[in-house]
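Yeah, one chain of the complex is gone here, protein chain that is, but the others are all in their spots.
Each chain carries a letter (A, B and C) given by its place in the written order, and its residues are counted from 1.
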């Protein structure tokens, strides 16, 4: 009874992203559980469902949504299937997390928009996950303070190690730059009004016939200019960088450093003000690790031996302070239990 | 029924750390819930319990642990109360996450150790949370590969903005350097054998009579030398840095950069190899944000309007690619729902 | 006699750049001295000449070049005067360092080119000084090794604190981006074939009517794409950055760090291999400081007291090593001479 507020989620699509979301909801997310998975491939749906206690496999999204266990829907099926799933969720008034793209083209997206508008309230969160990245969030926070003035330009780098065999030049836009399009709109709070795409001579690492890298220039209704290097065969890793140039300074993320701000004659980042800010993630991970191990019937992490050894060293340390000399720490023999 | 594997946790102590752990288990941790809180201050216990569905307040840890709802115990009471709580948990065979310090001194820690040894299996995870910090974990992983060779020295900086009024010179050791003691033992896999504490002339920012900063030198049974600057009135923030000097290179964390390794004529860090590695936290936060909003009856984050607008810009982008020219993006009027 | 190989230089133009070059040749450069200065403003020419032993003031470049003392010519007059001065130097076969721009437009530059071509050998070094900057040189060296593969794109940032009152939008190109044009050609070894200039909405810091910042896109005959943010009212300082994106990695300069290379899963820079590499500039400065002080009749820098004090501390250090304990260093009283 006390758990009735745990959200029952139906995950539609059990491909790479869908299966990963099932794992995430079960093992990482607080307050939700997967009660249904849907895939046109029944076998795969059953395989995934079988790994989750109390989870049912479906091949039809509508059937899954009809279950009383389902409180919310996560759509991770191929883009072409999104529209139907969204409309089905609307008809049952279910909240939806829909992986990007919302739908494969503007016309279908507009139909979904119309349907939601008729509902009169928002039901959908679209999966533009960069808005939840710690670095982008920091950048957005800084811009929102207004202390750097109005944004004038946004420079982006988006690099992948290598493109898969089925990659096309259009996917540079639809699958990659789509993220910078959303980021631009979100960071600047402006709509994009025009796009130009420029092509340097393709890299020798790009498959024959693929236009890679590309350089995309976008204009916004706020007069900002946005450029994106999209480079899907950069050969060295996955790298996403963004620099916003404002009237009184610039801020940059993604360089292997904290956000670096250039303003008033200085470049650099911020220093945490207390241990909570610095180690909050560590506390979260610590408790999760304990819960996970306990549920598996194990005990992991720092042991009583560690607690004891540190206590003994502390005593030596305090004596060293007091007596102004080197003090040796003495430990009992370590019990086999802690090997 | 399907939730019987959700861990029922009793949180002992509802001070700052305890209350924060209650919040964490309810809102962040997956697979656990707080079913009991304990505090000698009944009012405070009831206040905290009242915020959690199905949670009972206790003043006596033993009574709480007797509840059949309680599967595990998180001890966040003052250090002096830890030993009794630990032994009570042992007597009920309950797994424990015990905030540091394990107990206030080596003698009592040894009693706990003996008790657990008699149980014949580990029941306790001690709250040395730096072992769960992403940067320390990266450093540990690198050391464990052995590619830098044997660790020779470990340099640490531990700085706090300002010390609270009740802070004493001994707390530099017992409350602050205690973390570097554990980190040393964990990172190097060696025990500390001797401690020396050196005192520069105190900072003008330190309260009268406080020996601050201090410089602690520790030796290990593996022959490593460890130094710690502990500086609790540094005046500019909270900063924790560590550099391990090995036979073939050094690795440093906490500098406002990723872990920086110096080896083979180069300094620098690593680049993620795919978007999962780079944006895993963003996905986790995205789904958590959706679950949290949904449980509150809200919809937040990227909207259908965002999905539609990006689809329209993508279409302009692909046309721009194909036609080799600047293409304007056209959007319908934005419905009020998305303002 | 033994100095006849010291180059006698005529400096034409004694404005800000010219006067600074006179100072440089006299006080910084080895193997040259200023024997003539030329300015249409006789008073200014005489003022500058008066500060240099054995230097004559002229108002006519041709007259200066006729002097037998003059072995070489440095042109730092306004651009419009360059062509005549260059041709005069050619007629006397004098080598020239000509401040940029070579001449104010392509037609006049072409006439100079023709004249030099007729001479049959190069006489002119043009003052594109970025080619002598340590960071750009490092970047060029790396590109020339070929280890990053062919350059695909070059991203540039060029920012000034604030523009002077007489600045025009065309000067963004002619006075600022002119540097990136040369840098592009030099770094990539390619000619620029096309230019596009884009305008975001001007910064609130730009004077009314000035198009600032601007975004310049250039194409090269090697198929590379080059972009330049030129931002002459950035408000926070002077910042010049360049990132070359090659087939197997990128290299970036100007970020307040050494050159940072991203390749093969790592970002970072290089570490010097010996103290000469690390401290060569320090040695140069040390000896120059000694020569300068000596010529002024002074002695500065580390004193005999410093040499003695360090020797005494070394002795304490070696004893501390040998005896495994803290050793105090004893100094005699410091003579007043060294206060």
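Definition applied: a contact is a pair of C-beta atoms (placed from the backbone, for glycine too) under 8 Å apart; a residue touches a chain by one contact, two chains touch by 3 or more.
Note that this is a predicted model, so its numbers are computed, not measured.
Any idea which of C:127, C:200, C:213 or C:249 touches the chain not displayed?
Considering the complete complex, C:127 is the one touching the chain left out.
Of C:81, C:177, C:210 or C:224, which residue touches the hidden chain?
Spelled out, the listed residue whose C-beta touches the missing chain is C:177.
Out of B:63, B:170, B:198 or B:293, which is the one that touches the chain we can't see?
Counting the whole complex, the residue in contact with the absent chain is B:198.
Taking the full complex into account, what residues of chain B touch the chain not shown?
Given the touch definition above, chain B has residues 149-150, 152-153, 155, 198-201, 203-205, 213, 215, 217, 222-225, 227, 229, 231, 234-237, 239, 245, 247-250, 255-256, 260, 262-267 touching the missing chain.
Quickly run down the residues of chain A that touch the omitted chain.
Its contact residues with the unshown chain are 260-262, 265-271, 273.
Simple rule for what comes next: only the chains that are shown with their structure count from here on.
Taking each chain's centre as the mean of its C-alpha atoms, which one ends up farthest from the centre of chain B?
C
Which chain's mean C-alpha position is nearest the mean C-alpha position of the whole protein set?
If one averages C-alpha positions chain by chain, the most central is A.
Just the number, please: Cα centre separation of chain A and chain B in whole Å.
20
At least two partner chains per residue is the criterion; list those residues in chain C.
Residues 260, 262, 265-267.
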